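Before any comments, here is the structure.
Here we show just some of the chains, and they stay where they sit in the whole.
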Amino acid sequence: MRLAVFVSDLRSTVDTLERLKAEKLGIVLVGNGVYHASLKENGKSSPLLDKPASFYVLSEDLETRGISASEVDSRVKVVNYGDVVDLIFNEYEKLAWL
Amino acid sequence: MGVLSIGVFSSLIGSMNLDFALKLADAALQKGHKVNLWLSGNATSLVKKDQKHLKDYSTGEKPLKALLEKGVEVCTCEACTLARGIQKTDAIEGVQWNAMHWYLAKIHESDRVLHIGGE
Amino acid sequence: MADTKLAFVVQRPPYKSENPKLAITHAIAYQTVEILLEEGETVTPTLCFIGDGVLACIKDQKAMDTYGITSTETHLKNALLVDLDVFVCKEDLERFGITEDKIVNADDMGADKRIQVVPYETIQAEMEAAKHVLFF
């Protein structure tokens, strides 16, 4: 399946993402999930970014938290709400908000 | 053009999930899609009318009314809403009141479903 | 498009949020959805419990006695009574050491269905077979 997963937290209390399988996996970082796109802990990027997936981060939610696009990891594409709509309809078929 | 149904359980103020859902709905409309919005659990607090718009707090009334005007179908879970003491007469006009099968029926006709269940 | 198959996946423990309860009550609503659909159209949700969500399936929940609210157990019994498929992840039950005798059933209410203990693979397959997935 082509699955887009929305991650909205910095710390997750569920391990669902670790075992979800999808032929095509997209991870959309929104809300406090955007910290994964930029924040380094002890010099290391979020382990989330090591997953074999396409990564997107919502620009509005970055800006809300004082993070500039220049701080975003190169593996993550900065998108806006309109882009998220296109991802939903054109790139993926099922959506999961974990 | 497709049909997107969004279901939300998160509270009006606090988590910002509801702000996200409202903005996503609007963006989908602007791209020409049809949007349905199902409110259940704590998200039913969104339908209370006369929310005072204080800058410190997210407000849902204005964006919700704008979505309704643009043809988004919005429905609140009747039991969840009444349990919170919000009556139909207290609610924003144009919001539908129904049981959970409303959401399943909308999902049935949808191309995409984004269910925001997490708190 | 006569039937729309859905996978409801509960991944959080009960009582901390309404998610597990609302997952069950939304799934049960499949029973009455036909009044809003065309003749012959149906919606079939499967209820899957994974991760800490499996804790919702422990029996003898006394929520009515302690807090005056319907227990998640009662909701699960209702789901079985209306013939929903309810799957619980075998690996997660084993991780917590929860044996099958500790799991909710609705035998006393005459339900034909039981909660089915299945490997995660089966739940993954349910998500793949479904048109939409809903996480709780």
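As written, the chain order gives the labels A, B and C, with residue 1 at the start of each chain.
Quick note on the criterion: a contact is a pair of C-beta atoms (placed from the backbone, for glycine too) under 8 Å apart; a residue touches a chain by one contact, two chains touch by 3 or more.
In this text the structure is predicted, and so the values were computed from the model without any measurement.
A.B. asks: Write the complex's composition as a formula over the displayed labels, counting all copies in the file.
C.D. replies: A x2, B x2, C x2
Methods note: only the chains that are shown with their structure count from here on.
A.B. asks: Could you quickly compare A-C and A-B and let me know which has more C-beta contacts?
C.D. replies: Output for the comparison: A-B.
A.B. asks: Indicate the whole-number Å distance between the mean C-alpha point of subunit A and the mean C-alpha point of subunit B.
C.D. replies: 23
A.B. asks: Distance-wise, how many Å sit between the C-alpha centres of subunit A and subunit C, to the nearest whole number?
C.D. replies: That gives a centre separation of 28 Å.
A.B. asks: Could you pull out the residues of subunit A that touch at least 2 other chains?
C.D. replies: 95, 97-98 - these are the residues of subunit A that touch more than one other chain.
A.B. asks: Touching two or more other chains, which residues of subunit C qualify?
C.D. replies: Answer for subunit C, listing residues that touch two or more other chains: 12, 132, 135.
A.B. asks: Taking the touch rule as given, give the residues of subunit A at its contact with subunit B in the complex, in rising order.
C.D. replies: Answer in residue numbers: 6, 8-9, 30-31, 60-61, 80-82, 84-86, 88-89, 93, 95, 97-98.
A.B. asks: Tell me, which parts of subunit B touch subunit C in their complex?
C.D. replies: 7, 9, 40-42, 99-105, 107-108, 110, 112-113, 115, 117-119
A.B. asks: Subunit A touches which residues of subunit B in the complex?
C.D. replies: Residue positions touching the partner: 2, 4, 15-17, 20, 23-24, 26-28, 30-31, 33, 111-118.
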